[in-house]
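A short write-up of the structure that comes next.
Excluded from the complex is one protein chain; the other protein chains are retained at their positions.
The letters A and B name the chains in turn, as written, and every chain counts its residues from 1.
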Amino acid sequence: MALVQQIQLQGDSGARGSARRIAGSPVLRVVGRRLLSAIPVLIGVTFLTFAVMSTLPNDTAQAILGLQATPGQVAALNHTLGLDQPFWLQYWHWLVKVLHGNLGTTLEGGSVNHELAVHLPATLELLAYALVVSLLLAIIMAVLAARKPNGIMDRISLAISMLGLSTAPYAFAFLLIVVFAVKLPWFPVISTSLGSTPVSWFKALTLPAAAIGFGLFAIYTRLLRADIVEQMQREDYIVTAKAKGLAPWRVLIKHALRNSLFTLITVIGLNLGGLVGAVAIIETVFQVPGIGNDLLTGIGNHDLPLIEGIVLVFALVTVLGNLLADLAYAVLDPRIRYGSSTS
Amino acid sequence: MSEPLLMVDDLRVSFAMAGLEVRAVDGVSFSVDPGRSLAIIGESGSGKTVSCRALMGLLPAGTAIHGSARLRGSELIGLSDAELRKHRGSDMAMVFQDPARSLNPTMKVGAQISEAIKTHRTVGKSEAQAQTIELLRLVRIPAAERRFQEYPHQLSGGMRQRVMIAMALACRPKLLIADEATTALDVTTQAQIMELLLDLQQELGMALILISHDLGLAASYADEVVVMYAGKIVEQAPAARLFGRDGAVRMRYTRALLDAIPHLERAAHSSLPVVGGRPPDPTVRLSGCSFAPRCASAADDCRAKAPALVEHAPNHLWACWHPCENGGAA
Partner (left out) sequence: MAVPLPETLATPAPPSLPSLVSSRHLRAQRLGRTLRFWVPAGFLILMLGMCFLWPLVYKLPSPTNGNIIYNNEAPFSPGHWLGTNQLGVDQFSQIVYGGQVAFEVSAATTAIGMVIGCTIGVVAGYAGGWVDAVLSRVLDVLIAFPALVLALVIAEGLGPSEIHVIIALSVFAIPAFGRVSRGATIVVRGLPFMTAARLAGTRGWRIIARHVLPNIMPGIVTFSLLGIGIVIILEGALDFLGYGIPLPKASWGSMIAQGQQIMTAQPEYVLIPSLFLLVTVVSLNMLGDALRERWGVR
């Protein structure tokens, strides 16, 4: 992913200068280019889904009408639902509707938009909760570990990360339930409703978030720790910082960590796409009212519009994740943000 | 006669590599007077950088450092890191070789300098900023207020090195160590930076240690010269005595280094008398003189016993059994 061209920055600091900087800025170019390339990806993904679903034998109409339906009724329903058209035509109709903001109607008759609107927040909240907490904990653990490579904290962090990487979220979820919802009744076993108070929200989402977050925590810790240790051992600017008389913690946090966070943010973005699968499964285990749960139900019903709508959302999340990764670099790394000056 | 600012006595630095002991610095002694400059010359692996980093406490943990180094009377060797930190950056400071890599790329230049100030002095943010801009002016960076807000990659190589110098001078150190500070720069910029260092030395009354492999640098800018080879000092004298027309270089190695400098007066297409061979393996301790394998005039006694560093002439020490006569080619 070639990021950015270096721009010669004429002009001074100050309002005019910064306005000029942003307008011609590398940041906008990156965003623009990424968004443009995202469109074929989104189309590709949704098209593929349509193709797959349509080529598989499906008896949606049959399923809706039940066993007693006559072939004539089945055919009629198929026609009404548009299921007898070639799939690329079906896709085209769908696409047109989507571009008008309408994601279609589910097989049960409800609007897909509505379904998503009701259930998307729960999923997003769960994701955010898992992500933020695991990130914070990972930063703390990585910093403690990197302080003395091969020391006690470091070995502990490596062991915990290895565990986190290797556990299946669905298996871990059960461990959590047994320990924290049954033996120690701190949390509810299932979270069908998030409740209306912050406390109930917190209680409902903590175990699911932990099930997802453990793996995330492991990845982030491993990456961050390795990067920080590498900075501390190989980079010259760290020696300069020490030569200034800075205390070791300051060097670690203000210099090494700062630079390592870039790599981490990129990884978080890239990982986002893969996360949606885990979220779907965990939602099922804990009965969280999110779109993951919806997806599984939809697949069981062969509910194409609903599936397509959710797949679209998932693909959007992946694409946005990649965009975030690129963007993070462009915005945060001053070498890209400011280019090189003429001097 | 004034008390030396820095007195290094029998400094030995070794570390373990793959189970073997590596003597990077093997009994080095020198001193620097306040306001004077000392050049430490040597090839890579001679121990010149390691000795100075040992003083500053910048060597990795697990390195064995023995001997004595007194800065204004206080002993540096054996101090804990916390205690050494009080000196690092305030009494003694260091400037490094590659300013492109030695500055934090994601931190503004001004912030990096202010950090140096705030580590040792309690000052408010605006006061630190004012002092930083003052420092930028001191190292002759134009448009100091603007540069304060810029990032390292926005500056040219020479300016980055000036920033490094400004960082080092933040607390007005009494001793500045320049570790190959100009090696990564082009020749014109090199001269500018050296001139700057000398002027600053005069203005601030600092002592200067110049680490380099460039004899020419030593000749032009240093008061005293120390030549190191394989962890030991092999020749030590005031610069005036070593270089120039009545140059009295004695030790064979120094002679070889001098001869290897290309001169305009040489005959066209004549081959350059480079020093053959390679620096010795630091894990192997030779019984004789460490330069003997590469020395054109090595004799049996050279290989048998290592010559000691002795003051054979006033202020001029060398370690050689068969030194050159009167600076002429051997």
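Descriptive notes on the structure:
The criterion applied here is as follows: a residue touches a chain if its C-beta (ideal position, glycine included) is under 8 Å from a C-beta of that chain, and two chains touch if they have at least 3 such contacts.
Worth saying up front: this structure is predicted, and the values here are computed from it rather than measured.
Contact with the chain not shown here comes from a single listed residue; of A:80, A:102, A:150 or A:192, that residue is A:150.
Per the touch definition above, the residue from A:89, A:117 or A:162 contacting the chain not shown is A:162. Listed residues A:76, A:98, A:124 or A:270: the one in touch with the omitted chain is A:270.
One chain of the complex is left out; on subunit A, the residues touching it are 37, 40-42, 44-45, 48-49, 52-53, 56-58, 130, 149-150, 154, 158, 161-163, 165-171, 174-175, 177-178, 182, 212-216, 219, 222-223, 226-227, 229-230, 233, 267, 270-271, 273-278, 280-281, 284, 295-296, 299-300, 302, 307, 311, 314-315, 318-319, 322.
The rule we apply is simple: only the chains that are shown with their structure count from here on.
Taking each chain's centre as the average of its CA atoms, subunit A and subunit B sit 52 Å apart. By the touch rule above, subunit A contacts subunit B in their complex via residues 12-13, 235-237, 239-248, 254-255, 258-259, 332-335, 338, 340-341, 343.
Residues 56, 58, 81-82, 85-90, 93-94, 96, 98, 101-108, 115-116, 119-120, 146, 149-151, 153-156, 159, 164, 167-168, 170 of subunit B touch subunit A in their complex.
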